[in-house]
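The complex appears here without one of its protein chains, the remainder shown in place.
So, subunit A:
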């Protein structure tokens, strides 16, 4: 479904992604784990068009997307839930969701997706008229995910959905991620909480200072001593 070939991304002089390649198949949950500053968010931002790679290619269903504008990428079916949720705090929950469907014209379909999102996140329905800035962190995360789903993506990019949330809430969020995946949405999940991420993912990539250093089935990586030491706090 998505194929990234040897992309290089720079922030000014900083070489943030050094020839990263990865592949995501239809229906998978793939996780990208790594320490702070390893380049996880940079990769997602490049996939969604916020950053332009200097070289390399991004193929989404055999279409070249590297360097394209976010608008086009959303239209093609990739939605990005950014780190720190980035909800529009000055707008209501409902308006945030409406903006998620910004590029869509099918009113009937949008209405159905409102229903679906509210079913997935009943809390959002209760608070639909509330300004999203007044929501709790967990609710804002739900809103950010719901907003991305409103674009009816085929590939959902999630950046640190567990950040700053209470453990119980993290569990809920991960359950919802699995649920979203079951309805046919492919997921690329970036996480620092590697344990949780590996527990729901099919496959995983490990990124370190801009390089992919390991990849494989999530269950295998979870067993690897090296990975356990570096990312899982294991012994």
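Just so we're on the same page, a residue touches a chain if its C-beta (ideal position, glycine included) is under 8 Å from a C-beta of that chain, and two chains touch if they have at least 3 such contacts; residues count from 1.
Heads up, the rule we're going with is that contacts and distances are computed from a predicted model.
Asker: Quick one: find the hidden chain's UniProt protein name among "Dissimilatory-type sulfite reductase subunit beta", "Branched-chain amino acid ABC transporter permease", "Anti-anti-sigma factor" or "Aminomethyltransferase".
Answerer: Going by UniProt, the chain not displayed is called "Branched-chain amino acid ABC transporter permease".
Asker: Can you work out which residue in A:25, A:54, A:75 or A:111 touches the chain that's missing from view?
Answerer: Final answer for the missing-chain contact: A:75.
Asker: Kindly state which of the options A:36, A:90 or A:183 is in contact with the chain not pictured.
Answerer: A:90
Asker: If you put the missing chain back, which residues of subunit A would it touch?
Answerer: 48-50, 69-71, 74-75, 79-80, 82, 84, 86-91, 95, 98-100, 102-103, 133, 137, 147-148, 151, 164
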